[in-house]
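Pasting in a structure now, in structure tokens, and then I'll have a few things to ask.
As you look at this complex, bear in mind that one protein chain is not there, while each of the others sits in place.
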Amino acid sequence: MQSEPILDIAHLAHVEMLTPKFDQSLDFFTRVFGLTVAEYKDGSAYLRAYDDYERYSLKLTSAKTSGMGHMAFRTRSPQALERRAMALIGSGHEVGWSEGDVGHGKTFVCRDPDGHVVELYYDTEWYEAPPDQAPALKNQSQRFPARGINPRRLDHLNCLAVDIKANREFYEHYLGFRLTEQIVLDDGTEAGMWMTATNKSYDFAFTRDATGTKGRFHHVTYALNSREEILIAADVFLENGVYIETGPHKHAIQQTFFLYVWEPGGNRVEVANAGARLILAPDWKPIVWTQAERRKGQAWGLKTIETFHTHGMPPVEDGGH
Amino acid sequence: MQSEPILDIAHLAHVEMLTPKFDQSLDFFTRVFGLTVAEYKDGSAYLRAYDDYERYSLKLTSAKTSGMGHMAFRTRSPQALERRAMALIGSGHEVGWSEGDVGHGKTFVCRDPDGHVVELYYDTEWYEAPPDQAPALKNQSQRFPARGINPRRLDHLNCLAVDIKANREFYEHYLGFRLTEQIVLDDGTEAGMWMTATNKSYDFAFTRDATGTKGRFHHVTYALNSREEILIAADVFLENGVYIETGPHKHAIQQTFFLYVWEPGGNRVEVANAGARLILAPDWKPIVWTQAERRKGQAWGLKTIETFHTHGMPPVEDGGH
Amino acid sequence: MQSEPILDIAHLAHVEMLTPKFDQSLDFFTRVFGLTVAEYKDGSAYLRAYDDYERYSLKLTSAKTSGMGHMAFRTRSPQALERRAMALIGSGHEVGWSEGDVGHGKTFVCRDPDGHVVELYYDTEWYEAPPDQAPALKNQSQRFPARGINPRRLDHLNCLAVDIKANREFYEHYLGFRLTEQIVLDDGTEAGMWMTATNKSYDFAFTRDATGTKGRFHHVTYALNSREEILIAADVFLENGVYIETGPHKHAIQQTFFLYVWEPGGNRVEVANAGARLILAPDWKPIVWTQAERRKGQAWGLKTIETFHTHGMPPVEDGGH
Partner (left out) sequence: MQSEPILDIAHLAHVEMLTPKFDQSLDFFTRVFGLTVAEYKDGSAYLRAYDDYERYSLKLTSAKTSGMGHMAFRTRSPQALERRAMALIGSGHEVGWSEGDVGHGKTFVCRDPDGHVVELYYDTEWYEAPPDQAPALKNQSQRFPARGINPRRLDHLNCLAVDIKANREFYEHYLGFRLTEQIVLDDGTEAGMWMTATNKSYDFAFTRDATGTKGRFHHVTYALNSREEILIAADVFLENGVYIETGPHKHAIQQTFFLYVWEPGGNRVEVANAGARLILAPDWKPIVWTQAERRKGQAWGLKTIETFHTHGMPPVEDGGH
């Protein structure tokens, strides 16, 4: 009989984004994007979408270059956190326990094979809306902002990696993520993977870094309530002079309706909507996309834009931007 | 330290709906609603939405009256099925093991305190689309029908119960469902509950049966990809002479955008869209709605329609339709 | 051979709304609704939606009570203005020429049989966006605000009248409006009318004043780009404590997707979307709705709310609010 799945990770909790243009990035994320500042501390702004239940989902940190500081996942229970730490300690991937950060407590830190920093924690602070941010409906964390593009919640992130297979096995084995879709090239090597710990069809993705550089970031994605709001977001970006890299269009992989822009610090940001698509099967059979299938472009025929393969964060001299 | 959650139920798998007007109900669900017949057997039609991964999500059965035959949940693993059976055997709620039905294998059957039949199974048949139903994108179970209202997948069901609290405790204790929202009246009694085993904010709901009759059904709900499609569905129902009971509007509870109609056999059917709302917190704190809050009606002020409280299936002489 | 149509009116240009709570009304229209102030003058604010080509479409005027100061139509040409003035002079409906107002020149003023003030003009000032309001696309008057509910343009207005037929004949005969839909009661009297000078299916409507009071106002309507944005607007109104009277729903008459709220001064305001529906036939045959048909309520079954018949502006003692 098959072994039982590891169900210890609850969800993607937040992403730390590095920016060399902190003030412009913050202006973008608050005024144009519509996030709210939950706290400022030590050169970082902690930002939230209106229905994130934790205090924040984006830690924006001033840095010399763009990129990702870390990604953080919340576990399903205190015991689940201990189990994951136990599994990681001695694996060579562990960094160790930390006392946490704004909004969350005791944290176990590790690195995936490609070098991305991953934080795990259970203890968290729920967002308590101040009176001027109190929502009309008590099952919502914060009032709908009606400003910018109104993202509802953090959805997923995407990083680059040199060895996709090694990274996949790390997330499967140590953290219990399930593979839902992947790209396998004609030579049998893996070029992309989409993994989930939830009923969302992915909580993160990795695609191969064409420059061979480790530890790079590709984008972070917020969920909007409808495709129509993503079309409106495109207008808002247009009006604000934000660089639209590609979209709106529908991904063939995962069927996500997407729009990609570059924030002032150079990081790629996506807004997306998945319609009613969820992965409910506990034994979902990963979808494998071939090289020929990827060549067809996106769902409705849009060719994948070249910078999607070359623009990683931080930029690298050879091939990156 | 808190005990760990039971994570054995994967998702709501299907609902058996009873209809005294089988032919008309079948015509409604296929031509107007847009489901596909996966199989006919012994007086039942097994129907599916285009992205249900199992063979069917609605078993439509000819009967003397309307109502629900049973609801079925798939477990996360074979072991999870055994654990739930072990917990139920000797509880007084068990009916026992069955060999399964079209599309799924070995099944453990039980009854909730209100008498609704609940089936649990793990072994299932994945839908294999015949060539004329093959989708363009291989991460979708079946091609988009472009007929009727195009529901994507089964979403949830709603039953009535005489003792909501007893039912809630049954589903929490024996099956591990988590309460996400509830109605508690001024006298402290529970009048409604919404529970989930997934990241959807509810897989089923129960509301109090005003007639004091046990075992009744309230509605089954299919998910559409957008609110716009629910508005279009309203037009399709209007054109086909289907009785629209209430909606489209937004529920205050769970924020679902809804539309309720009655199929020819008298059963209530809902189409809904949740936007990007998911319950990601593993320790979600249930939202409690008071009598005064419910009196406000739905999110945008629509008064809850009277038949919503009285029309249960099957009809009863006193107060039901 | 039939006589040729009068084609002298180009479109509804603006509405003057009276409010006893000027500051709150202005806050509502700018912050919550998303209009922009084009000018303040003599106790009035001149407000515009982002794609109104003239300087304003709503003149908000401080007054002792709610209601409409006047409605204004732009003519197709200077000659058209002279023709309409010539037709009206001596009719008993004329008030006479005025020098105009903020944003427009020489104006001919008249009153319809029910006493509503109607202004006609041709010379107008086109809106010139200041740099911070310049749109990204030069075929748009002003940048998309991404604030409040983002109405695109003035759509239509609705007044009450005691004698609908007399008013209809006035607008047909003197101004050349075409009747597109109407309500005729079982006793043969007219109870409502929808008229147009454009390809929109109505530029204004009149419904019978149940209180027998002349000259009252019912609502002004702004067009949003999609039904989805009207659903979002409902959330914005909910979050801001704005009274939602009815909707969102679809009118049977004219098929408009609607949402009605009351602004702080007591005036009813609608946001609407017509989909792709236009009246292109130059000889459109008016649709006549009977009493029985009206009793069915709106398109999807919503009963017409009682205050829709009683709440006119200004309020009257007997039967009005």
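Chains: A, B and C, in written order; residue numbering restarts at 1 for each.
Going forward, a contact is a pair of C-beta atoms (placed from the backbone, for glycine too) under 8 Å apart; a residue touches a chain by one contact, two chains touch by 3 or more.
Everything numeric here is computed off the predicted structure, so don't read it as measured data.
Asker: Looking at C:213, C:246 or C:273, which residue reaches the missing chain?
Answerer: C:273
Asker: In the complete assembly, which of C:152, C:249 or C:268 touches the absent chain?
Answerer: Considering the complete complex, C:152 is the one touching the chain left out.
Asker: Taking the entire complex into account, which one of C:143, C:208 or C:227 touches the absent chain?
Answerer: C:227
Asker: Can you work out which residue in B:101, B:203 or B:229 touches the chain that's missing from view?
Answerer: Residue touching the absent chain, from the options given: B:229.
Asker: Mind pulling the chain B residues that touch the left-out chain?
Answerer: Residues 32, 135-137, 143-144, 146-149, 226, 228-229, 232, 235-236, 238-239, 241 of chain B touch the chain that is not shown.
Asker: Could you please point out the chain C residues that touch the chain left off the display?
Answerer: 1-2, 4-5, 7, 10-11, 51, 53-54, 74-80, 126, 137-140, 152-153, 155, 181, 198-200, 223-228, 252-255, 273-278, 280-282, 284-285, 287, 289, 299
Asker: Under the stated touch rule, tell me which residues of chain A contact the chain that is not displayed.
Answerer: These residues of chain A touch the chain that is not shown: 226-228, 231, 234-235, 237-238, 244-250, 257, 259, 299-302.
Everything that follows uses one rule, which is that only the chains that are shown with their structure count from here on.
Asker: Any idea how many Å lie between the Cα centroids of chain A and chain B?
Answerer: Those two chain centres are 31 Å apart.
Asker: What whole-Å value do you get for the distance between chain A and chain C if each is reduced to the mean of its CA atoms?
Answerer: The separation of the two C-alpha centroids amounts to 46 Å.
Asker: Can you list the chain A residues in contact with two or more other chains?
Answerer: 137, 226, 228
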